[in-house]
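The structure appears right after this line, and notes come after that.
In this view, the complex is presented without one of its protein chains, the others remaining in place.
Moving on to subunit A:
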Amino acid sequence: MPSSSYSSDEEVEELPYVPFSQRPEWSDVRPVPQDDGPHPVVPIAYTEEFRDVMDYFRAVYVARELSPRALCLTTEALKRNPGNYTIWHFRRLVIEALNSDLIEEKLFVDKLAEGNFKNYQIWHHKRWLAEKLGPEASEDEHDFTRLMLCRDAKNYHAWSHRQWVLQKLGGWEKELDFCNELLKEDIFNNSAWNQRYFVITKSPLLGGLSAMRDSEVDYTINAILQNPNNESPWRYLQGLYKGTPDSFIIDERVPRICLQVLKEYSFCTFAWNLLLDVLCKGLKPTKEIEEAVKGLTESDESGSSDHNLVTRICSALERMDPIRVNYWSWRKSNVSINC
């Protein structure tokens, strides 16, 4: 097993490291080394400093010492290994026992999170803290996730945390604006599209999906026009009609956006797919749709029956999107069932 993959020295301090054995405040403690046994499985190459900190951590952990010096020790240990969930657990026990300042703790965790923004344990610790701090923490937590999302707008943990804060501690007022902002920066951001759906369906301030559908359809159509080869808004558009298949078929904006995109991007598979979906759900093909299909297929199939139309779209998609040829071929075989 390559040991370099597991070397775990994440040195942050600029001062030279002082071994615990040389720190007078720790002179009463006997370190507890890790016992890997004679034939360690998946052995890990530790640095001396890491080993030293962990040996002393094990000592306080085994002794269940919930003291201020134990808190400092967990700080040192977590800076070196922020993924170690046992240290986080222990730290929470210490914080509760000492009734530590939670705002101070928040500052520590937020600082650590900035360098480790995909770390499950840190995000969970933040959640634990925020729950203790209550609704007053809501604005701070939103500011923090905003900062994280500035660096990585698709950070799954940050979005998860943000959703949790909204539902537990509030702050819905500016959330749709936040989605707008992120989508303005990157219209391809699927996480922001997901958050948008989350807000319009769950926000107590907006009236729910049926109230928001009309304006959201317009918003999504504009997004599609900005860049049609973008998976997210096409799915989002279809999702807006969830639970109301009739409005999906009668809304003229649906086939219109497909045809508008296809005039310029005749190989846009998302546009063809949506047109296929709405035809299969019962939309009567217009002359314009028939013309568009006639324009792209090489088929010499005669007649313009609805069945024939959707079959030709599927055949074209098999050619346009060869990596998914089996999917489009299945859609074609399904046409007689669905249309």
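To be clear about the criterion, a contact is a pair of C-beta atoms (placed from the backbone, for glycine too) under 8 Å apart; a residue touches a chain by one contact, two chains touch by 3 or more; residues count from 1.
Note that in this section contacts and distances are computed from a predicted model.
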Checklist entry - So which of "very-long-chain enoyl-CoA reductase", "serine--tRNA ligase", "Phospholipid-transporting ATPase" or "Geranylgeranyl transferase type-2 subunit beta" is the UniProt name of the chain that got left out? => result "Geranylgeranyl transferase type-2 subunit beta"
Checklist entry - Of A:189, A:220 or A:315, which residue touches the hidden chain? => result A:189
Item to check | Among A:118, A:146, A:202 or A:253, the residue in touch with the chain that has been omitted | outcome: A:202
Next on the checklist: Tell me which of A:79, A:235, A:312 or A:332 is the one touching the absent chain.
Outcome noted: A:235
Checklist entry - What subunit A residues would touch the chain not displayed? => result 1-2, 5-6, 8, 32, 34-42, 44, 46, 54, 58, 61-62, 81, 83-86, 89-90, 92, 120, 124, 127-128, 154, 156, 159-160, 163-164, 188-191, 194-195, 197-198, 202, 230-232, 235-236, 238-239, 242, 322-327, 330
